[in-house]
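Omission of a single protein chain aside, the complex is shown with its protein chains in their original locations.
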Amino acid sequence: MFYHDKKLQYTVKVDKPNPQFARALQQAIGGIEGEIRVCLQYLFQAWNARGPVRYRDMLLNTGTEEMAHIEMLATAVCLNLQGAHSSVIESIVGDDPLMEKIIGGGDPRHFLSGGMGALAADANGVPFNGSWVVSSGNIASDMFANVMAESTGRTLATRLYEMTDDAGMKDMLAFLIARDTMHQQQWLAVLEELGHGDIRGVLPIPNSFPQSQEHQEFSYAFVDTNIDPDSRSAGQNRRWTQGPSIDGKSEFREIKAQPVGDEPMLAPPIPEGHAQTEQIEQAGQKS
Amino acid sequence: MFYHDKKLQYTVKVDKPNPQFARALQQAIGGIEGEIRVCLQYLFQAWNARGPVRYRDMLLNTGTEEMAHIEMLATAVCLNLQGAHSSVIESIVGDDPLMEKIIGGGDPRHFLSGGMGALAADANGVPFNGSWVVSSGNIASDMFANVMAESTGRTLATRLYEMTDDAGMKDMLAFLIARDTMHQQQWLAVLEELGHGDIRGVLPIPNSFPQSQEHQEFSYAFVDTNIDPDSRSAGQNRRWTQGPSIDGKSEFREIKAQPVGDEPMLAPPIPEGHAQTEQIEQAGQKS
Amino acid sequence: MFYHDKKLQYTVKVDKPNPQFARALQQAIGGIEGEIRVCLQYLFQAWNARGPVRYRDMLLNTGTEEMAHIEMLATAVCLNLQGAHSSVIESIVGDDPLMEKIIGGGDPRHFLSGGMGALAADANGVPFNGSWVVSSGNIASDMFANVMAESTGRTLATRLYEMTDDAGMKDMLAFLIARDTMHQQQWLAVLEELGHGDIRGVLPIPNSFPQSQEHQEFSYAFVDTNIDPDSRSAGQNRRWTQGPSIDGKSEFREIKAQPVGDEPMLAPPIPEGHAQTEQIEQAGQKS
Amino acid sequence: MFYHDKKLQYTVKVDKPNPQFARALQQAIGGIEGEIRVCLQYLFQAWNARGPVRYRDMLLNTGTEEMAHIEMLATAVCLNLQGAHSSVIESIVGDDPLMEKIIGGGDPRHFLSGGMGALAADANGVPFNGSWVVSSGNIASDMFANVMAESTGRTLATRLYEMTDDAGMKDMLAFLIARDTMHQQQWLAVLEELGHGDIRGVLPIPNSFPQSQEHQEFSYAFVDTNIDPDSRSAGQNRRWTQGPSIDGKSEFREIKAQPVGDEPMLAPPIPEGHAQTEQIEQAGQKS
Amino acid sequence: MFYHDKKLQYTVKVDKPNPQFARALQQAIGGIEGEIRVCLQYLFQAWNARGPVRYRDMLLNTGTEEMAHIEMLATAVCLNLQGAHSSVIESIVGDDPLMEKIIGGGDPRHFLSGGMGALAADANGVPFNGSWVVSSGNIASDMFANVMAESTGRTLATRLYEMTDDAGMKDMLAFLIARDTMHQQQWLAVLEELGHGDIRGVLPIPNSFPQSQEHQEFSYAFVDTNIDPDSRSAGQNRRWTQGPSIDGKSEFREIKAQPVGDEPMLAPPIPEGHAQTEQIEQAGQKS
Partner (left out) sequence: MFYHDKKLQYTVKVDKPNPQFARALQQAIGGIEGEIRVCLQYLFQAWNARGPVRYRDMLLNTGTEEMAHIEMLATAVCLNLQGAHSSVIESIVGDDPLMEKIIGGGDPRHFLSGGMGALAADANGVPFNGSWVVSSGNIASDMFANVMAESTGRTLATRLYEMTDDAGMKDMLAFLIARDTMHQQQWLAVLEELGHGDIRGVLPIPNSFPQSQEHQEFSYAFVDTNIDPDSRSAGQNRRWTQGPSIDGKSEFREIKAQPVGDEPMLAPPIPEGHAQTEQIEQAGQKS
């Protein structure tokens, strides 16, 4: 079963709110490359696991971690939708002026349906779809599905990173990119354990993103979210918690899940969003 | 952020495996009345919350609890898909023989796509859809959405209860029905707090299900999943943790989240499902 | 705007309730060939109409009529889900025993989600999808979309007709098949009016269904649902209300919408469906 | 069965056409908070009703009324897509400049697929989905589903109201907001009748919208769309047609459905939309 | 079975890259009026064909041709997303300034999910849906479905034609419009063969688009994609390969499928899209 605390796994700060970026972030929440998908995928694979228990344990840990990523991104969407300073994406990627046109406007449903809140949908407002949750009953198929999810996920995160010059958002994405680095490797570690796996050269995907820009203290660490003192940790003496990483660039290690971020605090509702009167008046009150 | 242990919130036991019932249980996992919907709905409402902090806290707790319900139901699906004894639903509900025809067969994707595992889909295999996740930014709208979800959810659970004579499944459902009883009330408690609410007569919905059959020790208890000792619990001195329940039938109380069930242990893969060879050979091994 | 009475456009009677047939009927409600689609398609074409007013008028009439068809079919689903007599589809079509296997079981969501009620979904429980509503702004494109909808719709209705030996269901379908005959022709009449159209030989589609089995008094009659005495009727002196039918087999005429059927009366809820207690106790009460 | 006239339930006038607002209005047509959903939801609940007849009657009336709301909004979309004056949303809500960015552009499918017509889709072009139509067979669950639909629906309508300074659009929305006020209450009146219901303080949701801005002559009136003189009206002596309103702010009353608006008249097709030649030449002709 | 070469069926050239137009083109790829739909629809009708072989043969040819249309449009999307010159749609259709607002921005998923590539989705990013593929088993129903698809498809293509002043894009669309002209007629030719069909006046739909602007050498030519020298061609002596066209404006003829366009050559990945390093370095290399 599951537990929570009120803090974020990593700091989420937005210096210059930007609704277009809020829309883009939705892809990482509810898109096919996004966190709802990996969260449910790893958890369903765990719940359906009929093989060795260690894989079930590993999947439970990482599925639980992904919950915290959805939380971070939903918070980031909310923060990008509030505040007084208008600041569109100006210093957009590279030397190609067409890029700017592609981004388009925000998502009107952030206001119309959410009152300035995140949606369980992608960057075009297309809802998350449960068909994306792969749990095949074959551990190798599942691991490839997971590597694929983390590869397209990390690629998406690096593109979001390039799209923004907001320091807070870049910091958050540098953390998420690092976690994707690790997650790619841990699924490949299972494949190695099951046979013989060695595809170091292509990792981490995309390999064109300089790893110096990701938060490397998290790039090769397995995060253990299990709080039961009586239960053997999933990670002890596993291929994915010690020894050289699959890409040969570091050593695996294991850390206990621990929030780095604070409890998030959103701005009060704007009047035009027509929250309940009491909700507006008591906004931010703790009791 | 989120944590887990390896045990189930409540015992999940299947005496007579039944693939048709596995299919029916999918409605409670991935259907519009199901647990993935309420889990994401409460969590998105929490993450998007701009009003008083106590509502955000409450939503986080119950959203986290719902994760454990998906886990229980996914485990129940897996257990209904395994084993040697064929036992179709015989003593189906009531005196209407047509009922039996309605149930139909199992879901072939349980084998074809899942290798005898649960899906993120409803009883007809229609995938979970993120559009069902309501988070409107208006706390009263959201609370009505939540009451509605728990009312259709409890109605579904009582129908599943009537469909089976498997003691283990009836026991699990009696727990889930009790939790729905509580959840209906806690959202109404918010509405009461925000204005003046009193709709006791209709509760719990459906009121035609005898409450003596639900596990009443859980019917009026708020479950606190927050493990941070430094963080004030969501439930202390709240309308939904003490005082008379909204239906006037009991007193609210608060309990710490605690697993009643064990760590689940599924049967090994069947050969025809073509898991990896190593997965079959090492099934059940802890390390 | 819209009005109603409490009676059905045509009689809906079920002699031998049959949940499998209830499932099959769903295709005619919420499937791509079904009545929700044509209802919304004709109404959106009317509301978006920028050409001559007479086409807008015609579309409004037939779109309104289709509402009554959804109502008839939903009633038919409910009646097939109730009652004490078990009677599976025995004398299924033709000399091919495989046909029987294809039909499969009922839809478990009729009980689980609907408490023995119809769904806005197709025969596999896949929800109605608004993308099927074609309103292109080009009247000829729209008319072809409408002929196509009525052709696949009539084909579906004849297959349902062949699937059942229930006299009541055959009677209802004979009416709906006749209406599809007319609707195919009225859209083709617009094409004729706009240019020169003559495709009589293939009509009505499918032409392999003997028209003697459809209720021919409705096969060439335009139904006028407009109740405003001050508003010129859509049908007066139109190509689709007088003169030879497009298939050359009859004369068009116009009739005022008039219920042939009675107010439907469903059986009370079964206890296992857990309606509210009051709902069960007061079932059928008029006040 | 169903009938129509050619007029609108309430006046729909657009002073300054605005494609962005046309896009936003789509949420109220084909979104989960929109009118297609409530229309089908109330009608399916009526058609599936197995309890007391008075609830079936009430649902039929209001389901029929909602058809007229889809019609009004589709007309509003069409009017916002035509005309010579460019007038983007300038005086957008409140003091938060970010709001303006959120709205984004129009929906290209209004031109590409519709030739300047409305779609059966939401503000992001996501099609209406039949899974949103809740008809559970439990009248209390259904009533909560209906209150929820009208709460999120009224919240959406107030947000649309804040987004525009077009007098015609504000007038139309003030009517729709009033109808949502009534609809919230009539479903709660059923809950009161079934048990004991009193949640007056939170109503109407959102309670932060000043009711002086809604058309209050429609805020507490049950609209009877039944035209059968022989059939007892649904509303006579019902909890929802007389006595104090649920929110304690007024008295319920009943009115016969009567169009306030005129027959809509759209501009002819623009040449670039490539309607048929005859359609363009005869645009607006009555015969 | 199927074969390919590396060239395009017709030239695809983009003079002024335009991401908004790239978004609009998606409607012709993955929208309900688009090429994936007709491709799969004709092929499924062929594979399911139980009637005379000549219809199966015809469907196979045209289904195969449509593959090449998806290819052309996907290439056009890619070319509109690359290059150094910013050139928004300026000389947009007609004299109505509102049109410009409707188009909105680009699709952010072209960058976020595709790295500047096309998607299997419509202009709003809504994914292609298999429910649109009509194959009814009744050849007349299927032919009307096909005429409808080509009518809405040609209408869409003419609107795209009006939206752009890019010579390359206009040239490509003039080809596709011509092919739609032919395809409308060939399905009607089947209807004529099956009965008696003559609806010349409305063709080609839309008839308001001047045919002098389409590439008329392709407007009445059946394209034979069958490469098996031993297999009798589908088109020999068929109603759709010789004799007067259905619209009476030309003569049908048959041509062997032959690429007019070259092998496409896209620009290298932009650095911000984070392709693999090797992919960027070796871009355009042939071996």
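Here are some notes:
Residue numbering begins at 1 within each chain, and the chains themselves are lettered A, B, C, D and E in the order written.
What we mean here is this: a contact is a pair of C-beta atoms (placed from the backbone, for glycine too) under 8 Å apart; a residue touches a chain by one contact, two chains touch by 3 or more.
All values reported here derive from a predicted model rather than from experimental measurement.
Contacts of the undisplayed chain with visible chains (whole complex): A, B, C, E. Of the candidate positions C:V53, C:L188 or C:V202, contact with the hidden chain is made by C:V202.
Of the options E:M67, E:L98, E:A221 or E:I246, the residue whose C-beta touches the omitted chain is E:M67.
Within the set B:V126, B:L160, B:A174 or B:I205, the residue that contacts the chain not displayed is B:V126. When the full complex is taken into account, the listed residue touching the unshown chain is B:H110, out of B:R54, B:H69 or B:H110. The chain not shown here is touched by just one of C:E35, C:E66 or C:D122, and that residue is C:D122. Chain A meets the missing chain through residues 32-33, 126, 129, 131-132, 134, 136-138, 140-141, 144-145, 147-148, 151-152, 155, 191-192, 194-203, 205-207.
Along chain B, the points of touch with the absent chain fall at residues 17-20, 22-23, 81-86, 88, 104-113, 115, 121, 124-127, 270-277, 280. Hidden from this view is one chain, which touches chain E at 1-9, 30, 36, 40, 43-44, 47-54, 57, 60-61, 64-65, 67-68, 70-71, 74-75, 78, 113-121, 127-131, 133, 135-140, 194-195, 225-228, 231-232, 237, 257, 259, 263-264, 266-269, 273-276, 278-280, 282-287.
The definition used in the following text is that only the chains that are shown with their structure count from here on.
Repeated interface, listed pairs A-B, B-C or C-D, reference D-E: B-C, with more than half of the contact pairs matching by residue number. As a whole-number value, the distance joining the C-alpha centres of chain B and chain E reads 48 Å. The centroid of the Cα atoms in chain A and the matching centroid in chain E are 38 Å apart. Residue positions 23, 32-33, 104-105, 124-126, 152, 155, 202, 205-207 of chain E are each in touch with at least two other chains. Contact between chains, using the touch rule, shows up for A-B, A-D, A-E, B-C, B-D, C-D, C-E, D-E.
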